[in-house]
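Moving on, here comes chain A:
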Amino acid sequence: MTKTKLFALMGASTLGLMISANAVSAQQSGYLSFLIDNGPQSVAVAEAWVAAYTEKNPDVTIDIEVRPGGGEGDNIVKTRLATGAMADVFFYNSGSLFQAINPTQNLLPVTNEPWQEGVQESFKSVVSAGGEVYGTPFAPAMGGGIFYNRGIYEELGLEIPTTWEEFMANNEKIKAAGKTAVIQTYGETWTSQLFVLADFYNVLAAEPDFAEKFTANEAKFATSPAALRGFEKLQEVYEAGYLNADFGAATYPDGLRMVATGEGAHYPMLTFGIGAIAETLPDNLDDVGFFAQPGDSADSNGLTTWMPDSVYIAKSTSSPDLAKDFVGFIGSPEGCDIRNEAVGATGPYMIAGCELPSDVPPAVSDMLPYFQEGGNNAPALEFLSPVKGPALEQITVEVGSGIRSAADGAALYDEDVRKQAQQLGLAGW
Partner candidate 1 sequence: MAGLELKNIQKSYGSVEVIKGVSLSIDDGEFVVFVGPSGCGKSTLLRMIAGLEDITGGELFIGNKLCNAVEPRDRSIAMVFQSYALYPHMTVYDNVGFGLKLARTPKDVRDQKIRNAAKILKMEHLLDRKPGQLSGGQRQRVAIGRAIVRQPEVFLFDEPLSNLDAALRVDMRMEISKLHQTLSATMIYVTHDQVEAMTLADKIVVLDGGVVQQVGSPIDLYQRPTNLFVAGFIGSPKMNFVEVVVEAVNEDNIMVGSKDVARLGVPATVAGVKVGDTLTLGIRPHDLSPATNGAVVGRVSLVERLGNETIVNIELASGIPWLAVLDGDQALRVGESIALAADPAKAILFDRTGQALLAPIA
Partner candidate 2 sequence: MKRSRASIIGGSAAIAATFVVFVIPFLFIILMAFKDRQQSALRDFSWPTGFHLWDNVFEVVRTRNWMMITAFVNSSIITVASVTLLIVFAAMVGFVLARRKTRFNGLIEFLILAGLMIPPAVVPTIWLLQGLKLFGTLHGMILIQVAYNLPFSIILYRAFIATIPRELDEAAVIDGARPFDVFFRVVLPLLWPVTVTNIVVQSVGIFNDFTNPLYYLPGNQNATVQLTLYNFQSQFSTAYNLLFTNILLITIPPLIVFMFFNRQIVAGMTAGAVKG
């Protein structure tokens, strides 16, 4: 008796220290397993949440399980869901990959949970199926564009490009100055897709109904000039000789290091890279800036955005109430604060009440205008269409290494996409 009381008191005092909308939630007890991907960011933030949550609820034990990222991770998530062996709570993508895990059958809906009131509708739309919401954002929104080294820009007196021509002109000057203009890191193949994926704002600007037509098997990358541009841009930077010498073997951390330390000027990447730079190269964080991938006209310059990954509850969980409470904690402003504390701020949150600290790194502040009123942004294709071919990263490596031409690559990708659409049972394929 006394012991419980003492714990309750301790819990209350901790609570008192935290300004939280969830401060009134009751004490919880029980056990949860929590499956996350093995990215250092994910691990750090998950550990921080679990530590904070179990401090508040000392009778709760949460075990963090880690899985590989990428396709292998997708596989594990699918397999474990299919076999009913999924952890109670887990991280996974939103958008098309979310649709592929058969949410209505495998996940616990959280549509009417209190914390969902604060989640932005645009996010809810990418974690909904059959009229129910299943996910809660656990990270800020991201942009896909180009990191640049501010030191090099300053040194060479370059302007932020708003058209592809300007971008290539900058590259030429950087190359002439004897520096690496564009960093590519095909040692980790997923990084090769950025020029194609981050070009989608420009595709939409030219063909506003591309996504619908694409889903309906009416638009193709190879036959739509706007969509083909992404592949062509990839080919152009390779053919112009702007790439780092070890582009074929370099890895994602290498790329971040190079752009942060000025070994290279441009690195096309998602903005979550800011977190990794903050962790590994905190001294260089202020040297990194960010801009959207430029299109062919300065009038339509805008950012392709990614909805954050989400945290889900498996339907097979044996303690749904506890799982909901924990997910609600992650999806609260308090959760955002803990995240900011643990891995730094990397972009705008999708949760009302979540604030960015005042001293965000330049790459983040470069990104914010695109999200604000009057800013231009559009979601990436994977949030508008369930169809994404799995071989894109290999094809972009080929196009980006001169093995295959942009036109061939785009055609090959269209073929790859067909398989996925058939697997999903979409009409018209």
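The rule we apply is simple: a residue touches a chain if its C-beta (ideal position, glycine included) is under 8 Å from a C-beta of that chain, and two chains touch if they have at least 3 such contacts; residues count from 1.
Inclusion criterion for the candidates: all candidates are chains of the complex that A comes from, given by their letters.
The model shown is predicted, which means the values in this text are computed figures rather than measured ones.
Note on chain A: across 1 or 2, the candidate touching it in the complex is 2; the others do not touch it there.
Within the complex formed with candidate 2, the chain A residues making contact are 33, 38-40, 43, 63-69, 72, 76, 79-80, 82-85, 251-253, 257, 280.
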